[in-house]
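Okay, so here's the structure we're looking at.
Shown here: the complex without one of its protein chains, the others still in place.
Moving on to chain A:
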Amino acid sequence: MHPALSIIAFTTLSGLGYGLAVMLGLGLLDPAAVATKIAWIAALAAIGGGLLSSTLHLGNPQRAWRAFSQWRSSWLSREGVMAVVTFVPLLMTAWACVIEGRQAVVPGLVGAVLSLCTVFCTAMIYASLKSVDAWHTRLTPACYLLFSLGGGAVAASFFAFCGGGNALWLPLVAIVALVGAWVVKRAWRQHLQATAPLSTPESATGLGAIGHVRLFERPHMTENYLTREMGFRIARKHAAKLWIIAMALGGVVPFVLFALLLAAGAQAGPGAALVAGLALASHVIGILAERWLFFAEARHAVMNYYGG
C-alpha cells in the first residue's frame, strides 16, 4: 500500500496525542504545574493537527462532515464520531487544568477511555479490510493501542521531567508500555511474513484449475490509480533496515534513556528534561518509520491482477 504522508502523520500524531491525553486524564501529572498545562495544549494540538492532516488526502474535504453519518457500518465514520465526542471531556479536563489548575476527575477518566476508543476505531479501519492480509488481524488494533499508550507515557514522562509531577512512575510506565508495544508489533510483523496470501493470481482469475497463472499484459502500459495506491513495493533489504531503525529509535533509545534517568535517580530539571526530550523525539521518529512500514509492507489483493 502507498505510504501517504498525510495518513502517516495523522496516525502518528493523533496516536501520540490521545496517549498523552490518557495519561493526563488519569491525573498522572500535577494539574497545578505549568508543564502539565503545556502538556494538555500539546496533546490537543497533536490530536487536532492529526485530524486536520487526515482531511488533506480527501478528494472533497469540504464535505468531510458527511463522514459522521455512517457509524453503523463504517469504522472510518465511527472514528470521526468518536474523535468529536472525545473532544468534549478532553476540553473540559484541559480547561480545569490550564485555567483552574485542578484535575477534573470524572471528565478526565471519561476522556481517557474515549481516547483509547478513538485510537481503536482508527486501527479498525485497517484491521477490517480483508483485502489487505497484513492488516486483517487483531494484532493491528493491539499495536495501535499499545503504541498510543507507550508514546503517551513517553511524552508524559518528558513533561514530568520538565516539572509536571512524579518523575518516577511515569518513566516506569513508559518502559513497560514500550516493551509491550514492540513485543506485540514483532508478533504482528511475523504474522505478516509467515502467513500465505489469502488470494492468489489463481483464485483472482479463477484459472487455477487450468494451471499456474502469470500476468502477461497489464491493461494499460502506464500506472493507474490502483497501481499507485496499492502497488507500492519496498525492497526486502530496505524493509529489514527500516524495521531495525524503527525499533531502535522507537523502542530501544527511549528505553535506555529512561532507564538511565531512573538509575541516576534523576529529578525534574533542565538536564533530565533534555534527556527525556531526546527520548520523545527519538520515539516519534521511530513511530513514523514504523507507520511508513505498516503501509509499505502491506500487499493488497488487487495486485494479483497486476502481477505484483
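Simple rule for what comes next: contacts are C-beta pairs under 8 Å (C-beta built on N, C-alpha and C of every residue); 3 or more make two chains touch, one makes a residue touch a chain; residues count from 1.
Operating definition for what follows: contacts and distances are computed from a predicted model.
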item: Identity of the absent chain, which is to be given by its UniProt protein name, from "Electron transfer flavoprotein subunit alpha", "Cytochrome P450", "4Fe-4S dicluster domain-containing protein" or "ABC transporter ATP-binding protein"; value: "4Fe-4S dicluster domain-containing protein"
item: Sole residue of A:Ala32, A:Leu168 or A:Val213 that reaches the chain not shown, by the stated touch rule; value: A:Val213
item: Omitted-chain contact residue, chosen from A:Phe10, A:Trp75, A:Tyr144 or A:Phe255; value: A:Trp75
item: Residues of chain A in contact with the chain not shown; value: 1, 57-61, 63-64, 66-70, 72-77, 80, 125, 128-132, 198-199, 201, 203-207, 209-220, 222-226, 229-230, 300-302, 304-306
